[in-house]
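Every protein chain except one is present and positioned as in the full complex.
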């Protein structure tokens, strides 16, 4: 049960392996990958910036809330910070549970909450040379 | 977009890697793990048996239906056959999509449909020496 | 009489004691074939829980048998 901010590529295999438990029968994971386009513009790269102390607190609060709301065995999430290119993994969420209902519901709850409240910002760099801090309140949101 | 029956351990990393696509922004996977207990009984091992020609047809039909119903980039599923012990991976489903709604919904649809209609049977071996073909119509279902 | 190859799976394979057999049968439909085999070998699965396949496709029990068909009797599935 941990929320991690990482400046290096996320090791999905280590995260997944750590969550395996003989009493868990189902495991659901979600991955957010960096896309090569956003609202019709070609994306070359992006950078995630976090307010780290608060992001860690908020991420852990979300995982605790998932544990309280759903009958899960364990939950973990890791978010990249720093520069990424299309195809790279931006965020990973994994949930194990005795039954698949709880695994799916908790995984969905966690990624939605991360996107909604964890203080992380995305700076996109486009192939036309422009760049912007993505503001979901200004533009229809993606992924 | 493939449905696979495997007599050897499922290689999650190869399956996941094959699904990565620069236009996909979200990826959802579900794994069914062999549990060490079932309805209060301690499970030592189990065996999955498939009616292979029909299981492959039905599995592929489910993946095609998911592709038709949801806005996904790709979907894949692999199911183990043969003997497994607790902790081993019995089934893996992965779905990539531009948006997470479709990835979650399609992944859930596929695992539900696999459990519902693909001709695969489970033989459980208990630590008390007994064994049974699990019949979900006789007992409340699990996972 | 038709010559039919029958496949058994899971609890039905265990009950019949073999995975497949070839029979000569007067049965006109898949359902009749199951009734005959069931009576001969004490197979107890309730028909409402039984699915059937012919030549590797799901098939309604009321369908007619043809000489040379392969029929499969499928107890409730339990994958995943």
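The first chain written gets the first letter, and so on, giving A, B and C; residue counts start at 1 in each chain.
Keep this in mind: contacts are C-beta pairs under 8 Å (C-beta built on N, C-alpha and C of every residue); 3 or more make two chains touch, one makes a residue touch a chain.
Just so we're clear, the structure is a prediction, and the values are computed from it rather than from any experiment.
Enquirer: Which displayed chains make contact with the chain that has been left out?
Expert: Over the full assembly, the chain not pictured touches A.
Enquirer: Which listed residue, A:22, A:86 or A:119, touches the chain dropped from view?
Expert: Missing-chain contact among the listed residues: A:119.
Enquirer: Considering the entire assembly, which residues of chain A contact the chain that has been omitted?
Expert: So the residues of chain A touching the unseen chain are 32, 48-51, 53-55, 57-58, 79, 90-91, 111, 114-123, 133-137, 143.
Convention: only the chains that are shown with their structure count from here on.
Enquirer: Distance-wise, how many Å sit between the C-alpha centres of chain A and chain B, to the nearest whole number?
Expert: Comparing mean C-alpha positions, chain B is 24 Å from chain A.
Enquirer: Distance between chain A and chain C based on Cα centroids, please, to the nearest Å.
Expert: Spacing between the chain centres: roughly 49 Å.
Enquirer: Touching two or more other chains, which residues of chain C qualify?
Expert: none
Enquirer: Give the residues of chain B touching no fewer than two other chains, as numbers and ranges.
Expert: 32, 111, 143 - these are the residues of chain B that touch more than one other chain.
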